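Single-structure report; data block below.
All protein chains of the complex are present and in place, except for one that has been dropped.
Showing subunit A:
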Amino acid sequence: MKEKEEDWTLVIKPKSSLFDLELKEVWRYRDLLLLFVRRDFVTFYKQTVLGPTWFFLQPVLTTIIFTFVFGRVANLSTDGIPHVVFYLSGIVLWNYFAECINKTSNIFISNANIFGKVYFPRLIMPLSVVVSNMMKFGVQFLLFIGVWIFYMVQGADIQPNAYALLFPFLLFLMAGIGLGLGMIISSMTTKYRDLTFLITFGVQLAMYASPVIYPLSTLEGKLRWVILANPMSAIIETFRYGFFGEGTFHWAYLGYSTLFCFIVMYFGTLIFNRVQRTFMDTV
């Protein structure tokens, strides 16, 4: 007689179903996620003199350099938007995205010692990276808002419109794409370390293929599709369109980014869950 199915609360099998994303487990460990975020935030400026000021310093300095190099020397168009806010908006958005990718892409390797000893849903780690970077982004975003208001008061040609309300959605897209790509890359780096070298470099290059330093409208013809293929392009353009009233906004472009986001998030989670089961044997 076949033994009756018992109410096991945990079944460990060699391979889980492709569609089992273990999200319930992740929810059970939500406290851990918050604690990781807190840890990242608190330890960021411990024993530094300037403390949280560092969050500001980096975008401010980059903006100054971009304004000088691309604005003054190269004289690139910014669609009539004041150079400083134009570059600052691009840099703050891009930074968040780049940090998400860079930090999640070595999650397995940098956490091997924790992962090798205790179990918790591994997905917590990349999620915590995305959320704690959001804190940092929040601070930098406030900086942007301050500069933006300053220019508006000064009477610069800025016409914010209702599309600015898309901002939370844009943030979600950036987080999603960063997380998804990061997870895919981190899963592959456990076996093939070569990718680690490629990634920081690749993300940097990708910035030049996005409208961070020039508006999409200046590009016509063949090269335009290269920029449009970058899912960040539509996000940055939409953001600028909403906050400045200048730029290229198209629902189709944003739709592409959204689709891209969901696809990489889905496959990222899938591959990540696959790899996390046995990566301790290969890392």
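Assume contacts are C-beta pairs under 8 Å (C-beta built on N, C-alpha and C of every residue); 3 or more make two chains touch, one makes a residue touch a chain; residues count from 1.
The rule is short, and it goes like this: contacts and distances are computed from a predicted model.
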Refer to UniProt and select, among "histidine kinase", "ATP-dependent helicase", "ABC transporter ATP-binding protein" or "Amidohydrolase family protein", the name of the complex member that is left out. "ABC transporter ATP-binding protein"
Per the definition of touch given earlier, which of A:L50, A:I114 or A:L205 contacts the omitted chain? A:I114
In the complete complex, the non-displayed chain touches which residues of subunit A? 3-4, 6-15, 29, 31-32, 34-36, 38-39, 42-43, 46-47, 113-120, 191-192, 277-278, 280-282
